[in-house]
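Taking it in order: structure first as structure tokens, then the write-up.
Note that one protein chain of the assembly has been removed; the remaining protein chains are unaltered in position.
Each chain gets a letter, A and B, in the order it is written, and its residues are counted from 1.
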Amino acid sequence: MLLSYAVTTSAEAPFRKLLISRQDNTRVEHWSRDHRDQPLPLDAEWAVRKSVLHGGKQEGVDLIEIDNGRLRLVIVPTRGMSVYEAVLNDVRLGWDSPVKELVHPRHIDLQSRGGLGWLEGFNEWMVRCGLESAGHPGEDRFINNIGDEASMNLTLHGKIGNIPASEVEVIVENQPPYRIRVRGRVDERMFYGPQLELWTEVATSINSDSFSLHDSLTNRGGSEQEFQLIYHANFGPPLLGPGARLVAPIRKISPFNEHAAAHLAQQSSYGPPTAGFVEQVYCLRPWADDQGKTSVMLQNPRGDRGVQLSWSLDELPYLTQWKNSADLKSGYVTGIEPGTGFPYNRRVERHYGRVPKLQPGQSRQFTLDFTVLDTAEAVKRGRRKIEAIARGRATVSQAAPEVDLELFR
Amino acid sequence: MLLSYAVTTSAEAPFRKLLISRQDNTRVEHWSRDHRDQPLPLDAEWAVRKSVLHGGKQEGVDLIEIDNGRLRLVIVPTRGMSVYEAVLNDVRLGWDSPVKELVHPRHIDLQSRGGLGWLEGFNEWMVRCGLESAGHPGEDRFINNIGDEASMNLTLHGKIGNIPASEVEVIVENQPPYRIRVRGRVDERMFYGPQLELWTEVATSINSDSFSLHDSLTNRGGSEQEFQLIYHANFGPPLLGPGARLVAPIRKISPFNEHAAAHLAQQSSYGPPTAGFVEQVYCLRPWADDQGKTSVMLQNPRGDRGVQLSWSLDELPYLTQWKNSADLKSGYVTGIEPGTGFPYNRRVERHYGRVPKLQPGQSRQFTLDFTVLDTAEAVKRGRRKIEAIARGRATVSQAAPEVDLELFR
Partner (left out) sequence: MLLSYAVTTSAEAPFRKLLISRQDNTRVEHWSRDHRDQPLPLDAEWAVRKSVLHGGKQEGVDLIEIDNGRLRLVIVPTRGMSVYEAVLNDVRLGWDSPVKELVHPRHIDLQSRGGLGWLEGFNEWMVRCGLESAGHPGEDRFINNIGDEASMNLTLHGKIGNIPASEVEVIVENQPPYRIRVRGRVDERMFYGPQLELWTEVATSINSDSFSLHDSLTNRGGSEQEFQLIYHANFGPPLLGPGARLVAPIRKISPFNEHAAAHLAQQSSYGPPTAGFVEQVYCLRPWADDQGKTSVMLQNPRGDRGVQLSWSLDELPYLTQWKNSADLKSGYVTGIEPGTGFPYNRRVERHYGRVPKLQPGQSRQFTLDFTVLDTAEAVKRGRRKIEAIARGRATVSQAAPEVDLELFR
């Protein structure tokens, strides 16, 4: 997969730097490259920096910052290539979690608190849930690969967010669109278990207000393999606030549970930070355009800041909206989460046909595009794009949860 | 909370050195300061040293030693600012645990052995139990903050002793009483959970035979928060031995369980190391002096060595005595443990009204003073101080456990 790390001599070939590698037995602690090291025909003070965090539970955690001259992204190789935040001027994609450190996985016990240990490290803007399982904790009963009935206790949102990357490289292109790319491989492998290889990529062009995630998931095992993948992207202020709205071309929507059902009418808008707020979760199936792509937007209360997410429904057919309008200290946040399924326990998801499989050697690609909208005009354009997808199409709103959890007791 | 770490220029201002900091992204591996670096108008060869441990399960553990010229203290930032030992001449506060390394928390699985994993790292003179829970493992059933019935499996003595400090600083004062202080912040935080911030401090004056712990616990969350805190101070030889005694102004005493009840008559004195000894635990409520302070003493068999603990009952109303007169290899040790409650499971403690709460932003302070008594005369003075508190006051001794554990099955 990693073609070459030799210093490139061709002017056209992109610059590549291997920062972490199991294969080369390398880990670079501190490194940087910027517009002075690699002059590009653009007026931009871009930079990429590698550093290591210290103190408390974040001792030894690797960090990579991309500054494309306008937009700044922070990537955490040690935590499964999660993206801690993305900042453009006064718009920060991210949130203020009660967890203040980028916690090293060695301090996470996923099985703690009845399978909720994942929450002890949860503070990133975007953390992947998966790969063997991605949803709620609890027992999954199933037929295993030799035909026997098996059961397994799953932990919340799976392991991938707490596995350190085995290979990490930075690429800076010398040709338009002059992208800065950070690629990382995260392996979820075990004996008598999955052999899933995830190549992640964060890419942004110099001076752009957009960036993309490009992931490639491959089953390296000898048998077919179930997987689940949810992109848990989380937003607090300044985008979230009383009156903020999720704009989406909804084909079908249903509440995750009875509690969410009671608040279905207010699903698209957000209230103020509220002590004691109980999370409300909605299961959405968006409409797509002719190319199969959908797009949703979170806009701030004044409608002059926002973020637009676009992706292919062929890759990620489902969208979970997690509303958690708790007080600011407890975590005032909403999750906009495209996925291969919803975050019910895998046993539920399998029953409803939402647990895909990969054959041996098979890969699937996932691309998500994010644009920071930092003017009222940009927000308006974002809304128009979504309206164009939804135009003339109906929304089916189901009052009750579509899942009968009684079946799974 | 950390006001300034700039090098001080004023002769009066204390010297401050930041050794570990999440906020400043710093970790100093090796550092020291002594009487030659900072001359004080005292005849004392004091020193403070920061180092890192190597080998086995203690690889990478941070250590800070204070030598005040007479008394030596060893603090372990990586293990929740525990104090490994305090030594003055031939008196060592500490014990010989079967656990020989200062185990890095990454090697501790609190859930191991049915919630007893804490014991795999237990060897400090003083380790704090807490903060979300501090007692015995097992299921706690309770009403959560949204009014629902909830349950949670607790692990022995909680997490705080296995959380690395996020901020650690050393302060050496230039003014009387010329204290050396080591402060450390340990955070117990999670999403959908507590946001408890504990600032710990160990302080001792140059050439003193005493030292203090000054802790400040703050609820940084948005809702009220239960907490538990027990100072698990442990003593083996030379203080512990056959005929050693716990001298305490007891207002009320009860055995922790039936086994302890059978040995209530011998509660205050200690027998020899005994293979197969089963721990005996007693629940004490001490008397206080006019200022609300109590004082207890552990004296050695000859009555010429001891340690005196003094603290405010307003801060820590309860005292647990843990007698574990096992053979020397298994751990011949007694715990003298002031706390906000007893070490029953939190469910029991809550039922009996011994689980305090902190409102959002609220802090509570805890101060414990320790004096090493290294002559018969000092032990005599210590005893007189305790007798002065107890004088004319009755001791209620309850033969049976005060807790009905049947209620909690």
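The definition used in the following text is that a residue touches a chain if its C-beta (ideal position, glycine included) is under 8 Å from a C-beta of that chain, and two chains touch if they have at least 3 such contacts.
Treat the numbers as computed from the prediction; the structure is a model and nothing was measured.
In the complete complex, the hidden chain is touched by one of B:28, B:87 or B:119, namely B:119.
Only one residue in the set A:134, A:163 or A:309 touches the chain that does not appear here, and it is A:163. When the missing chain is restored to the complex, the residue among A:223, A:375 or A:398 that touches it is A:223. Listed here are the chain A residues that touch the chain not shown: 20-27, 105-106, 109-111, 145-146, 152-153, 163-167, 187, 189-193, 195, 220-223, 360.
For chain B, the residues touching the chain absent from view are 51, 53-59, 97-101, 106-107, 109, 111-114, 116, 119-120, 122-123, 275-276, 278, 326-331.
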